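Left out: one protein chain. Kept in place: all the others.
So, subunit A:
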Amino acid sequence: MSDLTAYPVLAGRSIRLTRRNLDAVLTALVLPVMLMLVFVYFFGGAIETSTGKYVTYVAPGVLILCAGYGASMTATTVSNDMTNGIIDRFRSMDTSPTAVLTGHVAASVARNAVATSAVLAVAFAIGFRPQAGPAGWLAASGILLLYITTLSWLGAAAGLLAKTPEAAGGFTFAMLFLPYPSSAFVPIDTMPDWLHGFSDNQPVTPVIESLRGLLLDQPAGNSPWLALAWCLGLLAVTLPVCGALFRRRIG
């Protein structure tokens, strides 16, 4: 069997499965948009930021949040495959497990690209005006894409680790939570001192700062490089971990 065909075939499969799971797609799409509206209209008036209008500050944060929701679905889809027997069929057909997981990650990235565009469109409608030129957009999209890919692989690892699809969804809690103690929604210097050390040095903060800097055409400092290092570092750990988890699972 030609191993390379398996990749597009299984990516197509995962995308088809995503499209048919409308509830999950809507959740991944509607929830971040709702949260953005909540932040902008309910909380935004009380939050002081350096970027003027709060929507300008928070929109990149919502993009990050959205990526978390989209990626957490990967955990569930991977866990489904592991628990419902289809993985045995794939293995007995000599299909590489990497192709199965990659298919889910590819679908997650595609799903997130759509969700991100929707969030951006709504943000634009309520007053978000990015200042970035083509280079800034390109760089921002690149970092966001890399971040989404990283989270999706983390989601896949959670899916391999969890015994049930429900538990798998729960394992991705950290992904959904990490944007809160970052500079995604409020500036870190408004948080208590003891939290600064964590918030300044966790992976979400450089990602969000790069997005904000690049989209608003402000100096982003070394954030893009830090973001890149975090994502590539996490990927370098997650990929072999996925391999090990898979082998442990099929024991």
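Rule of thumb we're sticking to: a contact is a pair of C-beta atoms (placed from the backbone, for glycine too) under 8 Å apart; a residue touches a chain by one contact, two chains touch by 3 or more; residues count from 1.
To be clear about the criterion, contacts and distances are computed from a predicted model.
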Omitted chain, identified by the protein name its UniProt record gives, among "ATP-binding cassette domain-containing protein", "Aspartyl/glutamyl-tRNA(Asn/Gln) amidotransferase subunit C", "Iron-sulfur cluster assembly scaffold protein NifU" or "PqqA peptide cyclase": "ATP-binding cassette domain-containing protein"
Omitted-chain contact residue, chosen from A:Asn84, A:Gln131, A:Thr164 or A:Asn201: A:Asn84
Sole contact to the chain not displayed, among A:Ser79, A:Thr95 or A:Ser223: A:Thr95
Absent chain, residues of subunit A that touch it: 1-2, 5-6, 9-10, 12-13, 16-17, 20-21, 84-86, 88-95, 250-251
